[in-house]
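Below are the structure tokens for one structure; questions will follow.
Just one protein chain is left out here, and the rest sit where they should.
Moving on to chain A:
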Amino acid sequence: MKLLVFEFKKMFFSKKFLVLLAFLVALVVLLFFRNVILEDYVLDEKQSNYSYLVEVSEMNNRTYTRQLEQDLEEGTEEYEEIEMRQEMNLDLLNTADELHSLVGTDEWQQQLNVEISFMEQVREYRMAEGEYPISEEEIRHTIALNQQLLAQGIPKEIENYSQAPPNFLLQVVNLWVTLGALVVVLLLIGDLMTNEFESRSINLLFTQPFNRAHIIVSKFVSSLIVYLIVSVVVLLTPLGVSYLFGTEGDFQYPVIIEVDGVLRALTAVDYAVQAVGLMSVMVVFMISLYLFYSLIFKQTILTLFVLLGTLLLGYVLTAAISMDALAWFNPFKYVLPEQVILTQENERWYDAIPVTLIVSGVLLFIASRKIKTSKVD
């Protein structure tokens, strides 16, 4: 405990930690004001997108008209098919036009309903072998999300540009769990142990009357505490700034996930908790792996290089080799945890938590044994 306090002090009072914390807070605040500044631009983009869809439909219509008038003989099966597609396309054109006119209005429920109709029309059109620049996945997700929003009476927010607390929080959580936390943790712990060997300050710890294994435990716990402090600050800042300067929001805002091919909804809070939870499990694994490597290499650059190499290799192998049955046995599953929650095919988001924690424990145990005979050669 006494060593833990000392280790924590070393990390907490380091310039690196304080600068990093200030930088992260500034980054989140800037991100929020970027959303504010780009509000009109995003609405314009949305309108442009619908304009583009209208143009696509108009182009398709011209093609169908030409085919019907010049290329095909009336009464043939093909003629009737094209005629049917043209009708469907005209419906799409009208609906896209309606969506275009609804952008920026307060009629959010109508907007959601029209969008659902539009997506269903696109699906039917695609089934009738019509070509349209919207994928089946987008159709499914949009319909599911809009239905959830209508059922709960929550207006739709533009993804990654919202000023509402839950949605801005989601935006920050996604950035945090997609490399953000990994990079921050690497910066925080990068020289936690190796620097002790490089600067020889480890000699101070090695010449004190306590079990050397406590050094590993205290470094592990103190880095974890520092990570948690940074996480709390990073996650509270978006809430604070969006409550102060943003718009109203609802923490029941749905996030659509796919479980065994079926779309389901999580609340924004549940998603954030799961994502941050998985990231924390990954960070536990990462710190353990770092401490293990640092006792082998005792050199910062080499240790970080090997650590990053291991994480990258683990991630690539996880992505490349489909091992649904053994998913629970893969400690590298949570390198990028976002997809693990969003798409759960024959496996659950929490499957690999036990093995990741067990492997971390084993690494810490080996490191604790190794440090007992570690020398500063």
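Here is the rule we go by: contacts are C-beta pairs under 8 Å (C-beta built on N, C-alpha and C of every residue); 3 or more make two chains touch, one makes a residue touch a chain; residues count from 1.
We take it that contacts and distances are computed from a predicted model.
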item: Which of "Peptidase M75 family protein", "ABC transporter ATP-binding protein", "Heterodisulfide reductase subunit B" or "Carbamoyl phosphate synthase small chain" matches, in UniProt, the chain that is not displayed; value: "ABC transporter ATP-binding protein"
item: Given A:Q70, A:T105 or A:T207, the one touching the chain that is not displayed; value: A:T207
item: Of A:L3, A:V54, A:I216 or A:I341, the residue in touch with the unshown chain; value: A:L3
item: Chain not shown, touching residues in chain A; value: 2-3, 5-6, 9-10, 13-15, 199-201, 203-204, 206-212, 375-377
